[in-house]
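What follows is a set of notes on a single structure, which appears directly below.
The complex is shown incomplete by one protein chain, all other protein chains being positioned as in the whole.
Here is chain A:
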Amino acid sequence: MTRPARHRRTLISAVSLATLVTLWETALRVGWLPSNLVPLPSQIPGVLWAEVLDGIWLDVVLSSLSHYSIGLVIGSVLGIAVGMAAALLPRFDAAHSWLARLLRPIPPLAWIPFAIIWFGVTETAAAFIISIGVFWINYFTSYSAVRAIDDGYYEVARAFGQGGFSARLAKISLPAAAPGILGGLRAGLGQGWMTVVAAELFGIPGIGQRMMEASGLLATDVVVVYMLTIAALYALFDFLFMRIQRRVLRWQQ
């Protein structure tokens, strides 16, 4: 995309968003929408500031980030490791494939009862639930990415004395599957945020719990503050991840 085309696209997106917010504000002010259903957009910055000043915003964000990071790392590492192992080791693939098919359709939130029984209403329970969602995304993308590697690369490695398992893993499987694996990691970043809020709705401290409290008091403005917080945090993580991804995959560009 050329630079003028990119600028035009940015402008259209900004105008479109501004129009939506203006319509929302107008609809509430002229009474087209009942004010107890959605907050005035113009109130949001003030409510955010009040949450920051009270120290609530930082507390809940740090708490959620903690669950999110732990769940994300555990789910990603295990998902990539098991997915790659299944793709590279036929016996392991055969041994676990039925179990994978059985467990895969179970949504992460269905594990909440067990998470609470096993870990109580704790950070660990939230991290566990988040890691399940992230695990499956990384498992499938890693599995597919490794299975899609051209066998010709392995033949080259063997022809040049690099046919051992560890050499093939380090010199072919990992770098060749990196685009798919990184794609899975990026999808896991988004999936993690979706699960973190849901996991916290059951009383584990964090953004989700704060949103639940606010909705109980019909404080829709607070709910929107944290919805926007999640969007901003996801955008930040995604932006940073894209930078790393571009660097790692510079051979593709």
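What we mean here is this: a contact is a pair of C-beta atoms (placed from the backbone, for glycine too) under 8 Å apart; a residue touches a chain by one contact, two chains touch by 3 or more; residues count from 1.
One rule holds for everything that comes next: contacts and distances are computed from a predicted model.
The subunit not displayed here is recorded in UniProt as "ABC transporter ATP-binding protein", chosen from "Multisubunit sodium/proton antiporter, MrpF subunit", "MHYT domain-containing protein", "ABC transporter ATP-binding protein" or "histidine kinase". For the chain missing from the display, the contacting residue among A:43, A:66, A:144 or A:162 is A:162, taking the whole complex into account.
Touching the chain that is not shown, out of A:2, A:16 or A:252: A:252 (per the contact rule at the top). The chain not shown here touches chain A at positions 152-153, 155-162, 167, 171-172, 175-176, 178, 251-252.
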